[in-house]
Structures are given as structure tokens and as C-alpha cells.
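Below you'll find the structure, written out as C-alpha cells, and then a few comments.
Note that one protein chain is taken out, while the other chains of the complex remain in position.
Let's look at chain A:
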């Protein structure tokens, strides 16, 4: 099965002429044909453009001048602007928006020969942890609890990316992570994903949610596949004022580094009293694997961890309320008329945004409004500094932190939804690293008793992605996670 391969295997196969890029792309388009009506992972499929890109890739492969991703079919989160291809952010307010430019990250992937299959679903404006907040409908997780057909969520906000890769409807995908939106869906769908250091990938052309936190990253079938994709996506971009001018190292080579003498920190605050015993067991398993690989395990403390979520839900909505002010229905996007200009704005935004987006805009406006700014926003920025300092202090003592990625396995549609705070708790282990801007890699590590994937998270120093790839590769090898979801290209449906 062409769709069952990893990027590393497909890249070799293409160069050995075992199959063509056109065949590889068509196999994935067939998988989309077969599965997308049910999973709803793609909002837009660009089949004709993909086949043309694949034909170009075949020419490049024949000429011998073919960069690493030549002919590799990828899915692009519908938050990245793609030139001439509708980009919705899964929102009604942008339902017909066609960007006249290409985001830097997707430009880099195209430069390196990638084929784009289409644009994948997400929580509206990347706000959510279950991909339930999309104007284009929820995404179904291809994994099922043993003996059940219950609709499980793929996680969010990069839920379409995670489901597409897990069900083999793409060889890899781009995601974005503001508080866990790459790592948590990767864990729920049994795939690998990395949120790089803030500033590593350009934010130019990515529709903004919370600008001091948003960061693009790859989601794939293996640590090495993610390393190959990040190699292409990362790099300095003068068009993003927070892009960091730092050379991109050889991430793929880093996957084979020795771990001898490496110190792995286990943060005690992540051992929450309510943590599921299954997650706790997988975590202990991870500790043992790294010990066996020659690492030293060190107990560490990040004392402000418990304040991460509350801090996040002040800072992210505050930034969002400002970023989303631009959607006013005047020059582009949906417009709903009104008797006055104020009414036109309010009607457009009231009808164009979904419930969670409106809730966060209201929350963000409230915490920034006169009389509340110091009590909420300024205080949150100070607590954020303490969270950052916690990380810098432990990284004096250890190289990497090992934690669970999410507190539970994928949950069912309908569970956790009565109460927004309950929903926010899904991000409890991913948010602190976002607040600090440090990189985080999620790797599938085992199955729950119900047969669902459970993930472990590795957190590193700023620009410590190479170390994460090295430790992640060792963990991946030890875990030998070869399980596949129920709904799969080539599988039964």
C-alpha cells in the first residue's frame, strides 16, 4: 500500500523508481475519496493541482535535482494562506476568502517539492481542543474504542491534520500550536507532532489567533518524518518580526544522536492527583525506556505549572480579541448589512463567528477593558514570566523534560462539553511550554485498555529541537508503536 508508507520510505521508493509521484498522490486522493465523507478531515481537496504538482515532481526526480520532499503528498491546515486556494480558518466569516499570497511555511514546503492534497479542518481560528468548533462540521477520529463505533474527537485545533495523517489520507501535515494544538491531536490520533520554539517557523501568512504563542509545526507518522518536514518549514523570515535569525540545523541527522549522559527531568507537578492510572503507567514506561537508552532520570519541579491554563486563557483570548478585530465585513469576507456602520460590524461578526470564538473575543475584551487590565492581563503576563523562569531554571539541570501529552485518551463527541473550563483542561500538560515558548514533541507511546493511543511529550530548551528529535527517536524505537486506527485507507469501512 502506497498510503501506508512513511515519508522516509516513500522518498527512497521514488528515487528507486518503484512508483511515481503521480501514483503516490493518486493513491492518497483515492483514500480521501473513500474516507473523507465520513471523517470530514478535509475542507477543500485540490486534486487537479495535486496531480499537476506530482507530475512536476516526477520530472524533477527524473532529472536528479529533487529536494527532500519532492513528490510527497501533504495536507495543509486551513489556517495557512495558500495562493489561489480558499483559506477559511474553519470560519463562516472567511468562507469565501481566497488569499492572493502563499504563507512562508507553505512556500518553503513547495520550494522543497511537496505536493499539496488540500486544506484540512480545524477548530475555528484554531480555538478548541476537539475540532468540534468548525463551521464546516466536526472531524471524526479514525480510532475507535474496542468493540464500539462511538464518534471520538481527533483533538484540536489541528484535528483535520491529525486525522488525515492517522487515516493515511496524507503522508504528513502542517499544524499550528498555540496552547497544544499540534501535540494534543497528535496524541489522540496516535501520530507524532512537534511544536518548535517560538520564532523557529515564520508566522507570515498564517491566520493569527494569539500572536505571542502561535507557532507552526509538522505532524507525521514518525519522528524522522517530522524532522524532514521541519527542516523545510523552519528558517528566518524577514516578513515575520518575531522570526529568529538562526541557522536551521540538520534535524534528520539529529534523530540518530546518542543519548549517553543525557539528563531527563520528570516534573513532579505533572503528576496530578486525577491523572488516569493508564497515562501514569505509560509515563513510567517512558522513564524506563530512556533509562535503558543511557539517560539519567532527575526529579524536577516547575512550581508555577498549575497556573499555566488560567494564564493562557487570559493572554490568548486577549490577543485574539485584538487580532480578530480586522474581520469587519467591509473589504473581504462575509458581510451582514445593518442600519448603521456599528450595526453592520456587529451583525457581520455576530453571524460570522461561532460560539467559542465569540466567547473568547468577549473574554479577551473583558480582561483588556478599563478597570480590569491590571487585575487580569498584566497579572497574567507576570505569571507567564514566572512560568518561563521555571523552565529556564530546570534547563540548567536537565536537557529534556518528559511528561504525558494529554490527561486522557480521545474523548467522545458530547463528553466534556457542558462546561468550557472542563474542555480547557485537555491542554493542561501542553500549555505551560507554549507560555514559555519552548519546543515540545509528542510521540505515541502505547494503547489504553480501550484500544486508544496515548502519547508522551518531550520538552526542550529554546532551539533544542535536535535534542528532542534524538530523545524522541529513541523513545519511538522502544515503544515500537505499530498499531493502526480502525478507519484507514485500504482498511475496512
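Criterion: a residue touches a chain if its C-beta (ideal position, glycine included) is under 8 Å from a C-beta of that chain, and two chains touch if they have at least 3 such contacts; residues count from 1.
To be clear about the criterion, contacts and distances are computed from a predicted model.
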Exercise. Can you pick, from "ABC transporter permease", "histidine kinase", "Extracellular solute-binding protein" or "Aspartyl/glutamyl-tRNA(Asn/Gln) amidotransferase subunit C", the UniProt protein name of the chain not displayed?
Worked result: "Aspartyl/glutamyl-tRNA(Asn/Gln) amidotransferase subunit C"
Seminar exercise, completed: Among the options A:42, A:188 or A:270, the absent chain makes contact with A:270
Problem set entry | Residue of A:212, A:276, A:450 or A:486 in touch with the missing chain, whole complex considered | A:212
Problem set entry | Chain not shown: contacting residue from A:321, A:405 or A:448 | A:321
Problem set entry | Which residue of A:6, A:26, A:60 or A:359 touches the chain not shown here | A:359
Problem set entry | Residue numbers in chain A that touch the chain omitted from display | 97-98, 100-101, 197-199, 212, 238, 241-244, 269-270, 272-273, 304-307, 309-311, 313-314, 321, 325, 328, 330-333, 335, 337, 340-347, 349-351, 353, 358-359, 361-363, 365-366, 369, 376, 378-386, 388, 419-422, 425, 428, 436-437, 462-463
